[in-house]
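First comes the structure, then the notes that go with it.
Only one protein chain is missing; all other protein chains are in place.
Up next, chain A:
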Amino acid sequence: MTTATPPSTVDSLDALDRLESEAIHIFREVAGEFDRPVILFSGGKDSTVLVHLAVKAFWPAPVPFPLLHVDTGHNFAEVLRFRDDVVRRHGLRLEIAEVQDWIDRGALKERPDGTRNPLQTVPLLDSINDGKFDAVFGGGRRDEERARAKERIFSLRNAFGQWEPKRQRPELWNLYNGRHRPGEHVRVFPLSNWTELDVWRYIQRESIELPSIYFTHRREVHKRDGMWLASGPWGGPRDGEEVHELSVRYRTVGDGSCTGAVESEASTVDDVIAEVQASRLTERGATRADDRMSEAAMEDRKREGYF
């Protein structure tokens, strides 16, 4: 009879080596075939691993493309500081698209629920268009969500930035077809085959620094839709929502209005790995209100051009 362990593609360092080599291969393919690639970088753990891999892929030369952050204006201060540190440390170039600018110009309207995660799509597509970027790296992983499980490593987007799941190209062997017509671009996901646990084990092995909010800290939080939310520029507790001070950490880092904290005492990467192994919830199910909106929330956002 079989007892199961939590899903991971890793049993040994060999498996991490395989994932690392695959990701580096993908970075180099893009550098060889595209004119203007860009890495989406938020300071979250997945995009931080992405930047680490890009540095390794081109060493001793500098990373041959810039970074882009679509900033909702609802980000945690610790994460933004960390983001800027990484950029400085590796001598990278960062472009920032502020969602607030689009709102100020009247190109976007604040949503009644105050969340800005879905508002990122327009600034992202505008930035891709203005920067003439033809390849856009994202930290998406297939284990995150079932619509993402269907995504190719090279995912063609039409001139409107939309994902057309029925028209995906067959992706055979490790031959990635990045050809596209003018105005189209390709989203590239080097971490496609990584699980959450793989990411953490790689962070451990490579001693990759992360924003402090991934580890336990005391924070005032209030409960909404079953999640612990923090107060911030995006607002605070509504009537009847009680404020508690708890030991929490974040499993994902996104727009503060819809990213929940989990109660945790995990203060080191080792602690986090133990916690993720024992968890009975997926990282998105535990912490992301935006994915709970409907059965096809992620697919719908991707069709509109989301990450």
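Definition applied: a contact is a pair of C-beta atoms (placed from the backbone, for glycine too) under 8 Å apart; a residue touches a chain by one contact, two chains touch by 3 or more; residues count from 1.
We adopt the following convention: contacts and distances are computed from a predicted model.
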| item | value |
| --- | --- |
| Protein that the absent chain corresponds to, by UniProt name, given "sulfate adenylyltransferase", "Cytochrome oxidase subunit I profile domain-containing protein", "Acyl-CoA dehydrogenase" or "Multiple sugar transport system permease protein" | "sulfate adenylyltransferase" |
| Touch criterion as defined above, residue of A:A107, A:A149 or A:V243 at the omitted chain | A:A149 |
| Residue among A:K109, A:R181, A:R218 or A:R238 that touches the chain left out of view | A:R181 |
| Absent chain, residues of chain A that touch it | 1-12, 14-15, 17-18, 20-22, 24-25, 28-29, 31-32, 55-62, 142-143, 145-150, 156, 165-166, 168-175, 177, 179-181, 192-193, 195, 279-282, 285-286, 295-296, 299-300 |
